[in-house]
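This report refers to the structure that appears directly beneath it.
One protein chain is absent from this view; the other protein chains keep their places.
Right after this comes chain A.
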Amino acid sequence: MKPLVPVSTGARIVLGAGFFVVFVAFWGAATWSGWVPPLFLASPERTLLAGWSLLTEFGFAGDIAITVFRVVGGFLIAAAAGVPLGLMMGAFKPVEAFFEPFISFARYLPASAFIPLLILWAGVGEAQKLSVIFIGSFFQVVIMVALIAGATRMDLVEAAYTLGARSRGILRRVIIPAAAPQVMETLRLVLGWAWTYVIVAELIGATSGIGHMIMDSQRLLDTGQMIFGIVVIGVIGLVTDFLFKALNRRLFPWAVL
């Protein structure tokens, strides 16, 4: 192995899949040998069976759909509001001076700590779930987008000025396109975090969703179902991450991502 030398696509897939195999093997070894009792950890095949029954008998697909809806909904609202504000803050320093201190403060407020308050304000419906995700994502998006936009290459801005651009043109035709690929990367990361908020929101005061199912299973001490729920979240995360990356490559062929 030499530092920083890239690996071929084939080798990457084999290596990446390899660790999943190793992981499941250890999991299997720990449970089949009886080293960890099924009360604490279900074996891989019992987890799959539990998942099968969840999907076929208990309408788990509906739970998955509602959770995906909450994550994507809350995330989209946060992005739609956060990206423009972040861009304006990055581009215009007075706007940044106005919002930045408050947003830096707000971003350390843990979204989960708002859940009891939000239940009080919004009940236990969808508005409350979306709010949790919004609070968890919005401030992060704003701060990171402001940072990206503020770091636009000054020489490109100056070149645009000498070509006759004014403030509006600088923002629309330099700052935004220059920031776009990194903004999308930021959104990809924040979407990942949104998944952790939604589950927390569903653990408390929910009647549907993956988090609610995990909570229910705990009451029945069904570790198979709990693990299956967690694995489903991981798989969805993996798929969205992959789609996001593919989208970025299509949108920004000029950048070396």
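As a convention for this text, a contact is a pair of C-beta atoms (placed from the backbone, for glycine too) under 8 Å apart; a residue touches a chain by one contact, two chains touch by 3 or more; residues count from 1.
Assume contacts and distances are computed from a predicted model.
> Could you tell me which of "ABC transporter ATP-binding protein", "Polysulfide reductase", "Cytochrome c" or "2-oxoisovalerate dehydrogenase subunit beta" is the UniProt name of the chain missing from the displayed complex?
"ABC transporter ATP-binding protein"
> Which residue from A:27, A:69 or A:161 sits in contact with the chain not drawn here?
A:161
> Of A:174, A:201, A:214 or A:227, which one is in contact with the hidden chain?
A:174
> Can you list where chain A touches the absent chain?
155-156, 158-165, 169, 173-174, 177-178, 180, 252-256
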